[in-house]
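Below are the structure tokens for one structure; questions will follow.
The complex appears here minus one protein chain, its other protein chains still in place.
Up next, chain A:
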Amino acid sequence: MKLVTAVIKPHQLDGVKEALQALGVAGLTVSEVQGYGRQKGHTEVYRGAEYTVEFLPKIRVEVLTDEIDVDKVVDAIVTAARTGKIGDGKVWVTAVEDVVRVRTGEHGLDAL
């Protein structure tokens, strides 16, 4: 099993969700996060005083998937999240040792 984690621009979330649903991925976890990459943050000005805001709002999407489907999931996210501009985000894949469904106690692929 793999965990696909994507950090994307907030307004790309709907597209990513639809792309994953089209693949048959019915569940995902979404969280609001903050961070910066190469584009860094932005500057705000209040009454002439400048404040540097380093962390920009981003969305983190997490999907647990079978190893067989992992490339399709990654491709779907990358395609849907891409705007071509700086700050589009990153997607990475990590190995998952086990998954347990809380309601039933099932393990592994059965729990996905």
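Criterion: contacts are C-beta pairs under 8 Å (C-beta built on N, C-alpha and C of every residue); 3 or more make two chains touch, one makes a residue touch a chain; residues count from 1.
Note that in this section contacts and distances are computed from a predicted model.
Going by its UniProt record, the hidden chain of the complex is named "Ammonium transporter" among "Ammonium transporter", "PadR family transcriptional regulator", "BFD domain protein (2Fe-2S)-binding domain protein" or "Oxidoreductase". Chain A meets the missing chain through residues 3, 7, 24-38, 44-52, 55, 58, 60, 62-66, 69, 88-90, 99, 101-102, 112.
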